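Before anything else, here's the structure in question.
As you look at this complex, bear in mind that one protein chain is not there, while each of the others sits in place.
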Amino acid sequence: MDIRFEGAGVSYGARVALAPVTLQLTEKRIGIIGLNGSGKTTFARLINGLTKPSIGRVIVNGRDTADAKAILTDVGFIFQSPQNQIILPVVRDDIAFGLKSHGYKPAEIAAKVEAVLQRFSAAHLADRRAHELSGGELQLAALCSVLATGPDILILDEPTNQLDLKNRSLVQRLVEGLPESAIVISHDLELVADYERVLVFHEGNLIADAPAGEAISRYREIASR
Amino acid sequence: MSTRDLVLSALFAAIIVALGILPPITLGFIPVPITAQSMGVMMAGVVLGARRGMVAVLIVWVLVAIGLPVLSGGRGGLAAFAAPTTGFLIGWLFAAFTTGYLSERLVKAEQSGLVQTVGFFLSAMIGGIVVLYAFGIGYLALVSGVNLEQAFVGSMAFVPGDVAKAFVAALVGRAVMVGYPLLPVRA
Partner (left out) sequence: MKSLFVEGNSRMHRVSARAKLLVLAALGVMLFLTANLMLLGLAVLATAAIYFSIGLPARSALARLKPIFLTILIVALFSLAFNPWHVAVVALLRLTALMLFAAAVTATTAIAQFIDEITLLARPLERLGLLRADDVGLAVGLVVRFVPEILDRYRAIREAHAARGLKVRPTTVLVPLIILTLRDADNIAAAIDARGVRRHVN
């Protein structure tokens, strides 16, 4: 994985959501923490092109996010809200839909759906209706849908925020075991506590970029002011 | 159409479907319970505007056509397009569009709440009654062996209920605009 921010920042009119940032991300596990409104989600959304930089640019695996739709095949994104990510009634169809949109043929789609369900031991969810699933099950299904198309970078935006303790541990274990590179935004500091690199945002600025221990101390300092 | 607009239209189509599933509601000032689904069509116009309101109805048409029982009373399927009242179903599209079109132009942020509500009410009446009934009555006369005059007279009984719906749709439109404005404002 090679993500480069080259003076990339985001403003909405006069409001600066993210001050220009220059850095390079290559680590396997990267945490992003900060208070609400600190710019951490804006930062994350620059990586998969959901948000375009108002200034500077972001290069992911050699491609500029501003013009590449192809970024989306490399970068998967898991959102906070479990319900709003499964967009079709039955889990299996939801996983298949993403694959269909990427141009796979029916036989390949069926194979890839089975493969990703096996991978996450989620076969029991395949034919369930999304409406009947718990938050944890929905996040699991979302992981299947997003990873089915094979991105090698996964961004998770507060994946455990709306989950109870049991489901939180489940998702934590899942993220730990991912062979893909993971960038995790989290209020739940435990989730990122042993990451090799954690970025701390505050009021639109990157104020710390260090291994987890140091970064979290800095964050606590800021948060308690 | 942007993804957001598509999702807004689809979610409103889902609201229209839900209104068909929920039991008829009683408004304080009318003794007979009314089905809220046609009110949903007016609300699509006042809340989402012309284009998205129209797409919401289009999506409902597709749902009916493919065999889902989404019309109130559990009706659905192609047979729903073969009834004498099908003109009203067809008219929904033009009703939502007209209501949205007028709402976008009549209602402005600077107006008082009362003026905005009146604007929405007029839009809902013109779209949800005048335009809708034009299609409903026209189709009825075309396929059912009654002439225009008879179709017109026969349909008038439903107007008071629809005026009440337009009123509610206007109140809802205004309140939604205050809480979560979505209406595109055009000169």
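Order of writing sets the labels: A and B. Residues in every chain begin at 1.
The rule we apply is simple: contacts are C-beta pairs under 8 Å (C-beta built on N, C-alpha and C of every residue); 3 or more make two chains touch, one makes a residue touch a chain.
Just so we're clear, the structure is a prediction, and the values are computed from it rather than from any experiment.
Chemist: Return the single residue from B:80, B:124 or B:137 that touches the missing chain.
Modeler: In the complete complex, the chain left out is touched by residue B:80.
Chemist: Please pick, from B:62, B:109, B:130 or B:156, the residue that touches the omitted chain in the full complex.
Modeler: From the options B:62, B:109, B:130 or B:156, the contact with the absent chain belongs to B:62.
Chemist: For chain A, which residues lie in contact with the unshown chain of the complex?
Modeler: Residues of chain A in touch with the missing chain: 48, 50, 69, 72-73, 76-77, 79, 81, 83-89, 93, 97-98, 101-102, 129-131, 142, 145-146, 149.
Chemist: Over the whole complex, note the residues of chain B touching the chain we left out.
Modeler: Here the touching residues of chain B are 1-4, 6-15, 17-18, 21-22, 25, 27-28, 36, 39, 43, 47, 59, 62-63, 65-70, 73-85, 140, 143-147, 150, 154, 168, 171-172, 175-176, 179-180, 182.
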